[in-house]
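Omission of a single protein chain aside, the complex is shown with its protein chains in their original locations.
Just so it is clear, A and B label the chains in written order, and each chain counts residues from 1 on its own.
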Amino acid sequence: MTKPKVLTVSELSERVGGRVVGDGNVEIQSVADLEAATEGEIAYVEDEKLFAAAKSSRASCVIVAVAAAIDSPCRIEVAKPKLAFALIAEVLHPQKRREPLIDPTAAIAQTADVALTTFVGPHVAIGENSRVGVGTQILAGASIGDNVVVGSECVIHPNVVIYDNVMIGDRVILHAGVVIGADGFGYVRDNQSHHKFPQIGTVVIEDDVELGANTCVDRGALGRTRIGRGTKLDNLVHVGHNCDIGERVVIAGQTGISGSVLIEDDCIIGGQVGFGDHIRVQSGAVIGSKAGVLPGKIVRPGVWWGIPIQPLDEYKRLNAHVGRLPRMREEQKELNERVKKLEAALLQGKK
Amino acid sequence: MTKPKVLTVSELSERVGGRVVGDGNVEIQSVADLEAATEGEIAYVEDEKLFAAAKSSRASCVIVAVAAAIDSPCRIEVAKPKLAFALIAEVLHPQKRREPLIDPTAAIAQTADVALTTFVGPHVAIGENSRVGVGTQILAGASIGDNVVVGSECVIHPNVVIYDNVMIGDRVILHAGVVIGADGFGYVRDNQSHHKFPQIGTVVIEDDVELGANTCVDRGALGRTRIGRGTKLDNLVHVGHNCDIGERVVIAGQTGISGSVLIEDDCIIGGQVGFGDHIRVQSGAVIGSKAGVLPGKIVRPGVWWGIPIQPLDEYKRLNAHVGRLPRMREEQKELNERVKKLEAALLQGKK
Partner (left out) sequence: MTKPKVLTVSELSERVGGRVVGDGNVEIQSVADLEAATEGEIAYVEDEKLFAAAKSSRASCVIVAVAAAIDSPCRIEVAKPKLAFALIAEVLHPQKRREPLIDPTAAIAQTADVALTTFVGPHVAIGENSRVGVGTQILAGASIGDNVVVGSECVIHPNVVIYDNVMIGDRVILHAGVVIGADGFGYVRDNQSHHKFPQIGTVVIEDDVELGANTCVDRGALGRTRIGRGTKLDNLVHVGHNCDIGERVVIAGQTGISGSVLIEDDCIIGGQVGFGDHIRVQSGAVIGSKAGVLPGKIVRPGVWWGIPIQPLDEYKRLNAHVGRLPRMREEQKELNERVKKLEAALLQGKK
């Protein structure tokens, strides 16, 4: 294991624009959870409910909000403790570096252009005319097709598959089992069988994208499928052909996106959501887990929920109404009885 | 990259039984989207809404319906433009061919029988007594177990895994990460633990099947799991043990099928659908995305939707009723008030 970095509280505080309260010379070598933290570790607290835990934490330093009523002996005060914690973790636990190396078992086409500072692990395959940028790590068993461009400082985890003619930006992380550029799912039926609609487009993965394990991004049928800069997808997500996912979008696990869906910048999509084709999700929309969006729909900014999606408020309201149905039914029966009595009384009166 | 094929409009028209209007000698080397198409490219139009776009397209040729009111200078008239487009794409963009080759890094058992015209990529493993047919391509990192039969003209994409004793037909395409023949999910509980129900059956994938990336087809527990001829599955689909999927079935992404489900020929299944076990879906049934089908159910021909599935019409009607619930509740309250008044009036009258 690589030797841990050690920095002082003052050094860390400086990195996140914080203010040290207590001894700035305390040495820190790891981030940790508030409860599990011990000597040499730094934790954070944001939620007021955890202030008591923060006080009893054995962490050497706690990151707290500027105004927080916490009197830990050594702390860093910042505007956003959780963000500062993440930034400090980047410093203390940098992504694993590997020395430049081409493993002798790797199969690299002679026409491929692999930067000198690349790490290429065992049993990697890189096809004709493909290029790999500086500082990129391609781990065991990953397979890169022909005419692929992989940028610099990427991490391509084991057994990732990148089909031909795909472009991957810089600092992209593809977790194990990711498949980029498989054929989209499109067929034209004649009487006898299904003919493949051409799937000859490409995929563009922009800078700083991270894709979770076993996630699949299909190639465009004729054009391209795009995952925008800084966008993060969880595990087992399916992105269909010709989708255009904007920048800084977050999509949780097992969500499925049919062909030609446009998701604009900064949207947040829950897990197990299903999208029909040709949907447009406008920037700022938030779609809750397990929601279903019908084909062709335009999803405006706001929070959406349900199958098919509705504004969250409406969804909750309808759900409450459904929950009240048994009572409503009782009331209706009772009303019916009362009306019957009234009718009988009226009939009586007429006699 | 392989040099593009070039054919004339007349030659292409002949392939699809079309009629050329304009100069049949125009040369075409690629299919393209109507809007993106440029010189040397052929597009198609079927939807009337796009007729204007077709007129302004810079495509060298447009495929149109016989009666369509489009006066593009060079066009092919056919009965089904989209189908003709797919067929022409097959001609202009044939599946990538690879010269017969056994990569030196491949690990092939001595008892395996691999046809001379097969392409076996780097780091492929092929087990004992397995056979691979003529013209098949097995790409980097794919793993084929013992006693497996893979037919001719197949494409087994990188990192596909085929377990022992599985049969794959001809012209089958398995996209990256597909797993065929893993153990089905069946256990028998005793007091202490779960014992595996035997998972010793097989899988049969018939001719012309295509399976999307990371899709899993489990082996039969005692019998077999079958995917019928010409059936197409999208990415991340789960097919449980002993399922029998018929011919020309289409199943979209992330659908999950429990054990012993029978889906007859020509069914269409949306994405993220869930099937309980021992279901029978009759030929001609269409099941909408995100639907849920209860165990043991027989699904008749027609369009089905919802959890649990209902006929689409009924599903829409019930959904409309649920949407009207707030109004219904208001009306009920109002009725209650009116009945109260009537009761009071009657009481008054009796006095």
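One rule holds for everything that comes next: a residue touches a chain if its C-beta (ideal position, glycine included) is under 8 Å from a C-beta of that chain, and two chains touch if they have at least 3 such contacts.
In this text the structure is predicted, and so the values were computed from the model without any measurement.
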{"item": "Identified contact with the non-displayed chain, of B:Glu11, B:Glu35, B:Glu90 or B:Asp164", "value": "B:Asp164"}
{"item": "Residue of A:Gly40, A:Pro100 or A:Gly253 touching the missing chain in the full complex", "value": "A:Gly253"}
{"item": "Positions on chain A contacted by the hidden chain, ascending", "value": "1, 31-33, 36, 80, 82-83, 85-87, 89-90, 93, 96, 103, 105, 121-123, 139-141, 157-159, 173, 175-177, 208, 210, 212-214, 230, 232, 234-236, 248, 250, 252-254, 271-272, 289-290, 322-323, 325-326, 328-329, 332, 335-336, 339, 342-343, 346, 349"}
{"item": "Missing-partner contacts on chain B, residue numbers", "value": "105, 107, 123, 125, 129, 141, 143, 146-147, 159, 161, 163-164, 177, 179, 182-183, 185, 187-190, 193-198, 200, 214, 216, 218, 222-223, 236, 238, 240, 254, 256, 258, 272, 274, 276, 292, 307, 317-318, 321-322, 324-325, 328, 331-332, 335, 338-339, 342, 345-346, 349"}
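We adopt the following convention: only the chains that are shown with their structure count from here on.
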{"item": "Intercentroid distance (Cα basis), chain B paired with chain A, Å", "value": "26"}
